[in-house]
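Starting off with a structure, shown below.
Missing here is one protein chain; the remaining ones are kept as they sit in the complex.
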Amino acid sequence: MLVKYVSLFPEAILMAMLISIALVHIFRQAQTPKTFATISKICMFLSLILCIIFYNIGINGDWYINTTYTTFFKGLMLLGALLTGSLASKWFLSQNYSSHKYYFCIGFMVLSFCVSISAQNLILMAGAMLVSVLGSSYLLMMNREVTEQKISKLCYIQDSIIFMLLMGIGVSVIVWHSKEWSYSGIIAYYKKVPPQTEDIIASCLILSGIMSIIGAAPFHLQAVHTAKYNILPVVVFMEIIPVITGVAILVTLFHTVFVAMNEPLSTMMKLCGCLSVLMGAIGAGSTLNIRKIYQNVGLFNIGIMLILFSYLTVQDIQVGLIYFLIYLFSIFGIFSCFYGLCSHGEYINNLDDLAGINETKPYIAAALLIFSISLLGIPPLVGLLGNLYMTKLLIAHQSIKMLGFIFFMLVVLSHGLLRIFKTIYFEKKKINFDRADKGVYFSLFLNILIIIITMIDPQFLIDDIEDIIHSFL
Amino acid sequence: MMINVFLSLLCAGICSVFYRGIRFQKSLTCLGGGIFLMLLLDVYHSFLSGTNERYGFQWLSSRYYPVNIEFFANAEIYETFLLFLFSALLMMIYMIWDKYERQKFYVFALICFNLALLLMLICGQNTIQVLISACFIDIFGFCLINNIPARRQYIFYTLLADMALYVACAMLWGSFRTNIISEIADREIDSNNYALWLIAIATFIKSGLVPFQGYLMPTDALSISRRNVLYFLSTPVVGFLVFWKMYPILKAHFIWFDSFSYIASASLFIGAGSILVIKKLEIKKIYMNMIFYSFAYMMLLFYGDTALNFKILGSLFILQIAVHNGLEETKKKYGLVCLLSIMQMCAVIMVCGKVDHTLLQPLYLLYLSAMILGIGGLIYEISLSENEINNKWSLLLSVMIVISIIYISRNIPENFYTVLALYIILIAIKPYRLFTRLYDSDRVQTFQGFSGLLYYIGAGPFLFLGRILWLTVDFLIIERTLLNSLARGNEILSRIFKWLHQPRLRNVILFIMLGGAIMAYSIWGTK
Partner (left out) sequence: MNISQHFLIMLIIAPFLGFLFALTAQSTEKTMRHNVISVAEFAIITNIILLWRQMTELDLNQKGLQFLTQYQWTDGPVINVAFGIDIFSLMIALSIHLVLLVSLPFAKNSEHPKMLVSLSLLMLSMLMGFLLAADIFSFYIFFTAMLIPAFILVGMTGEVRKSRWIFRFFIYNFIGSVILFIVICALSNYSKSTETILLSNVAGFRLPRVREYWIWGGIFIALLSRVPIWPFHYWIASISGAVQNPIVFMLINLLPLTGVYGLVRFCPKAVPESASYLLTGLEVIAVISMLFIAMIGLINKDNRYKLFSFMTVYCIMFLLGALLPTNRILLNIGYSIFAFLIIIAVLEVLAAHIYYEQQRLDLNTYGILCQAPRLSFLYSFFTLAAVGFPLSALFINNFVILSYLFSYNFNLGLLITISMIVSSASLLKELYVLKDNRYIQPGSVCIADISKKLFWGLGIIGILLMISFYNPVLVLGG
């Protein structure tokens, strides 16, 4: 029995990290941004290792489990948080900004996300999500105090509260109807009793909450505001980590817990997916803020993922996860590039500032190009693989109109990204850039290596995803 | 063997073409003449031996379109080539005294190449060989012309002719899957087959018959040596040779065959008339050549391909060269040149004057009349000192031309001497004065009517249509309507997107309502 509680060690380490950061912040005099970064790195790394070691041990089937599936997502999230934290330390050092709040918040959010991923009951999951929202709201307080940023912060909190509220209502309705809160209980209940309209509405509300975490349209407003008005470390974290959690929970709920309500939920996911694709494609071409452009690119890809997950077969989940991973590699690379683009201490935000960086920062420019091409799905990079699987799947499902719509929007999206290529390569240099940290180049190099290896031999990725799906189902 | 001659000519040409120096020009010209003399004797020897020869190799070995390059020679072909070799030798001799030609050895190289290709054309038994030779000769013609306006006209006309021939041969090959001329002639061909039209038109363009003579007019700026090669070893003669080679096909199937004789005869009359009204001697000579080629075509059209015709044409060909060179004011040693021309004419008379030409009478008289009319005008001018040739040698030469032409045809009609007497009286009472008045009219002297007409009929519609299409389809329709509409549509959508994503409460409510609508549709819309 003790062994089961040992499986909580990763979470415990994270808790310890939070305590350590708080204590160091309160008591230690000589503290630098690097101090908290170091604590965070060590703890997250340990947590990651322990998570992998205890990959199949859980406390109680109705509360908290670890499987290959949850370990995969938690590992991904921890790794992502580790890398974003490492890169963020460069930012804090260069800006000479206190980082305790940042690392505390991300630790807090990672902890709550871990709980929500491994949770086996709705209340624990919803509770953890609510707590994470509180954490993210606090994270947004790291903004520089400018009027628009205050407004965006308020909007984020407002939006998050609304969606969490909706999610809470949904959870309450289902728990009240089924008298069960564990996933297995709910599954068993809906096998016996067909779901009523209220149950379906409740599940839709839960799904909307999850989609707001992922940042899918029409529940994506807070993600939009986050991208534009926040400091770079916050943007990077918020664009990547919650999405991993959201996807994990979405797949779990949709393909196991609410399997009896698949049809309406599938339709909802398809429609939200299409809306996300539409908004992402148009949005990428309508703004000059490079973070918003890529946030919209992310929205586009999330839309496609939702569409893929909305289909009901194992193969669809597999394809969706492959697409998600490929998207993740690329978007992480993009945001890593932003850490290398600092001019006179200010990290650039505007598209025009990218003018001519192929002369001053050729490797970062090349990396931006590679990752952007991958996001568009243009061969010979790994994005092609995602597009390939998606297309084959949609053709197999006879969803030709959907396919046509997605590719039409892809062309619209490409217009937005072409502006970036044009600015980088065709225009003359406008500003000088500061020297980028070696960590940034190292991160980019690793990322590109992963992309190239995945492209040359994608089988290892496909096999891993297959194993994960089988463990999950 | 002919292949040896072909290769020798090619080698001689390749060795000579790179020498562009000015020194030793006369010596090198003599050397060139010596080479031609040796080749002449070699071919003459082969001709006398009386054996036919055939040498060929497979150029394209494809199963679907094999092409052989053959050098087939019989007595007729030997004679034809001897004629050209002899002409080349004469040209080399004349070139010695051409003071305006500074690159004599280069011209010699071009003569070698032209002769080699003429040999290939004459020996050819298939359409591809004929086509390639004809097109290649035009390239050397282009190299020969060292005057830009002349080159421009030349290349445009020859391009049209070569394209017409090219397309005709392609059509024949496409239809019959063979390129052997005799085999095509034996097949069933629709008499309105465009290929036949194209062959005829191509040859007429090349030979410079009306209305295609425009490309030869600017060549008056070239030296006499280059003009010799151009008029007598290049494109105009190639046109006739191609017509002669394709004759079996045209004769067998082309219903408009006889009609083309009208074009040829029109050329003859226009040529004769032009000699009278044009002042410049070089242009007069071009029209004399046109009369000759018209006659040659009419001979073939009316009387077919016979040895008799060959002898007549060959004689007149040599005579034409003599006329062309003799009536040229070179100042230095002009007398010598004239004498040479006269000797050439005597030789022609002696060699060819014994042939019975009864059957050819009407046509030959036509040619005779045209030439005499023209030469008569020249005699008139010389006698009145109204032309730049103000020389007793020219007068003698002109008279010799008339005598030669008359003497070549030994069968003169009974009343011919009456007509001749009347003609001399006409010259004496100076009717040519009417024509010499036109010498001062710039409009007549620089008349480009035919070229202009061809330009407006040929190129005009394309230029006009091109402009209309660019304005309407490209610029107006696509740029202004389609592409601008797409761009504006994209702009509008972007504005809507920006408005929707402002941090306002109304937008939050809007999106929540949208989410609600999606949920409602998912739940109730799919039932």
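Per-chain residue numbering starts at 1, and chain names A and B are given in the order in which the chains are listed.
One rule holds in what follows: a contact is a pair of C-beta atoms (placed from the backbone, for glycine too) under 8 Å apart; a residue touches a chain by one contact, two chains touch by 3 or more.
No experiment lies behind these values; they were computed from the predicted model shown.
Chemist: Tell me the shown chains the invisible chain touches, ordered by label.
Modeler: Displayed chains contacted by the hidden chain, ordered by label: A, B.
Chemist: Return the single residue from B:Leu41, B:Leu469 or B:Ile496 that touches the missing chain.
Modeler: B:Leu469
Chemist: Check each of B:Ser175, B:Ser369, B:Ser494 or B:Asn507 against the chain that is not shown and name the one that touches it.
Modeler: Per the contact definition at the top, the residue touching the missing chain is B:Ser175.
Chemist: For the chain that got dropped from the picture, name the residues of subunit B it touches.
Modeler: Within subunit B, the residues that touch the unshown chain are 59-60, 64-65, 67, 128, 131-132, 135-136, 138-139, 142, 148-149, 151-152, 155-156, 159-160, 162-163, 166-167, 169-171, 173-175, 194, 459, 462-463, 465-467, 469-470, 473-474, 478-479, 483, 487.
Chemist: By the contact criterion defined above, which parts of subunit A meet the unshown chain? Give residue numbers in ascending order.
Modeler: 358, 362, 369, 373, 378-380, 384, 387-388, 391-392, 395-396, 403-404, 407, 410-411, 414-415, 418, 421-422, 425-426, 458-459, 462-463, 466
In this text, only the chains that are shown with their structure count from here on.
Chemist: Quick one: report the Å distance separating subunit A from subunit B, using the average Cα coordinate of each chain.
Modeler: 78
Chemist: For a test of understanding, state which residues of subunit A touch subunit B in their complex under the given definition.
Modeler: 148, 151-152, 155, 158-159, 162, 197, 200-201, 204-205, 208, 217-221, 224-225, 263-265, 267-268, 271-272, 275, 279, 282-283, 285-287, 412, 415
Chemist: Which subunit B residues qualify as touching subunit A in the complex?
Modeler: Going by the criterion above, the answer is residues 490, 493-495, 497-498, 501, 503, 505, 507-508, 511-512, 514-515, 518-519, 521-523, 525-526.
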